[in-house]
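Our next item is subunit A:
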Amino acid sequence: GSQEQHGGGSGAPRAGGTARFALPPSATPNWIMPISIPGYGASYNGVIRSTMFVPLYNYDGNSGSVTVDDPGSAADPPRYSADGKTVTITLKPLTWSTGDPVTSRDVEFWLNLVRAGKDNWGKYSEGLMPDNIKAFHAVDEHTFTLTLDKAYNPDWFTANQLSLVVPMPQRAWDRTSASGPIGDHDRDPAGAKQVFDFLVGQAKSLGTYATNPLWKVVNGPFTLSGFTATGEVTLTKNPKYTGPDAAKLDTVKFLTFTSSSAEYNVLRAGGVDYGYVPTSNLGQRAKLEAQGYRVEPWNGWSITYSPYNFNNPRLGKVFAQLYVRQALQHAVDQDAITSVIWRGSARVGYGPVPQDNDTKYLSQRQKTNPYPFDLDAARKLLSGHGWKPGPDGVLACSAPRLCGEGIAAGTRLSLTMLTESGSDETDGTMQELRSEFSRIGVEMKVNAQPLNTVLANGTACEPSDASCSWQLSYFGTQGSWYFPANPSGEQLFATGAGTNFGSYSDKHADELMSATNLSASDQPMFDYSAYLAEQLPVLWLPNPPYQVSAIDTALHGISQDPLAGLAPQRWFWTR
Partner candidate 1 sequence: MTVLSRLLARRTAVAGAILLVLVVLFCFLGPLLYGTDQSHTDLASARLSPGGGHPLGTDELGYDVLGRLMVAGRTSLIIGVLAGLIATAIGAVWGAVAGYTGGWLDTVLMRVVDTGVAIPALFLLLVAATLVTPSVGVLALLIGCVSWLVPARLMRAETVSLRERDYIRAITVLGAGRTRVVFRHIIPNAIGTVAVNATFQIADAILLVAYVSFLGLGVPAPATDWGAMLSKGITYTFDGAWWLILPPGVAIVLVVCAINFLGDGLRDAFAVKGRR
Partner candidate 2 sequence: MSEPVLDLRELRVSYGDGAPAVDGLSLSVAPGEIVAMVGESGSGKSTAALAVLGLLPASATVSGSIVLDGQSILDLRDEALRKLRGQGAGMVFQEPMTALNPLLRIGFQLAEAIRNHDPAPKRHRHYHARCAELLGRVGVPDPAARLKQYPHELSGGLRQRVMIAIALAAGPRLIIADEPTTALDVTVQQQILDLLRDIRDTEGTATLLITHNMGVVADVADRVLVLKSGQVVEQAPTTQLFSSPEADYTRELLAAVPRLGAGVHPEPETTPERPVLALSDIVVEYGGRRVADSVSLTVAPGEIVGLVGESGSGKTTLGNCALGLVTPKSGTVAVLGGPLPRGTGRAARAVRQQIGAVFQDPASSLDPRMTVAQTVAEPLAVHTSAGRAERRKRVRELLDAVELPESMMTRYGHELSGGQRQRVSLARALVLGPKLLIADEPTSALDVSVQAAVLEVFRRLHEEFGFGCLFISHDLAVVDSLCDRVAVLRSGELVEQGPAATVLRAPEHPYTKALLLSSPVPDPELQRSRREALADPDVNPAA
């Protein structure tokens, strides 16, 4: 077929134009309101929304470490009081497309709605936003203060809490029905709930996104001009935008695809300006480059791992032994997996802090890999603790005294990995693990299931639960944990935390994690990185890229933000 021309151009920036961006398969955008309800938290909803509704604080990792993106934020940096319990924030002089300025009232509006509808807010965690805001006080039109329930680490609070806040156009949205009057309904809890419900109802009606007057009131560089049933989104430059971050392009189109190979096909035909290459097609990099694309992995602000189920009745006590986890970690050949299975696009990961970028959070201990690939070391660890190979070559505990507490004689090192099916990379990684494990006498069975099943089954449980039969689980390529700006691990590794699926529990780790949230210094984060890299609460595995992008060489202004932000307002053509 005929291919569209890519690349080339004079190199000089050109105003206007259209860029076509490929969304990941099945990642259809389906939410527009700045407060998302559960199940609508797909990352692209946020990306598209933030081009229309500027968040209070936007973070990105473009500078090499994760910091506030000032032009993309609606407020100047916050000022924390000496006791750390009060934050004062000043808004930038942005205006809504109706002409009204963005004011403190718009922030209060957001806060009131979130308070009223927090149970139905996708990002709510008990004790955190909005529970940790004791009072809102508007100082003037552009300045307000928040009173916190206790002193927090300012870095963490801004990055992980204040970044959730998005000013919303109170003077356009504060109504309880489409025809109802605008008022201060949000100021009493019942009214706020009504407004919340009304807006959620409107947001559920995808077909009206491009036409509903509500969503036309924006303060960001773009406004939504098209939204089709399949989720194809068209953004057009907002001519009324008054901030420092005006769009350079006229139009940005987000295209949807049924599968990654469908996308790749269109990409090869030139129908996409900014797309991605499935790992299996990385062998054709040269062809793409010849076609005028640059191919770049887009690394995520994330970690990838496989949790041990410490509550598993059969193997929980075995996993509880650090030497077992060490032996298993020694048997993971991360270099081979990244270079062969991921074809060089993934990055090794040895601990709880994202390792792609050299950030201030990353400890030396984690970075230098405490447990490099070393089968002999692994074997030694196990044989040294009383594990002897049985007739089938699988290790069994022959000296319970040495094996460790709660491990009966004869316990076999045979474990089952519950893993996502349908991904070649995951299949390959699992086979490689199984193969290396078998070389140290550990039998690993792979139970591949649809991602949903893995997610639903591999959850935290009590040893007595029937659902506690899983031993190790891997969410695969979709399951990497993406951090907000601050990579604190309290949701993952704290005792009893919501996403602590393996029921890992370590006093010292808990202390370190709460310190990262509360202390103003970076040291606890550093210590946390080193400690968990050594303690192996999970099996650390290579971290796949967010995607491997193929970008038209004439499309500039793109920085592949590890936080998965896009900032399309900064893109521009040189052709």
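Inclusion criterion for the candidates: all candidates are chains of the complex that A comes from, given by their letters.
One rule holds for everything that comes next: a residue touches a chain if its C-beta (ideal position, glycine included) is under 8 Å from a C-beta of that chain, and two chains touch if they have at least 3 such contacts; residues count from 1.
The structure displayed is predicted, hence computed values, not measured ones.
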Touching subunit A here (same complex, options 1 or 2) is candidate 1
Contacts from subunit A onto candidate 1 in the complex sit at residues 280-281, 283-284, 333, 336-337, 339-341, 421-422, 424, 427-428, 430-432, 434-436, 438-439, 445-450, 453
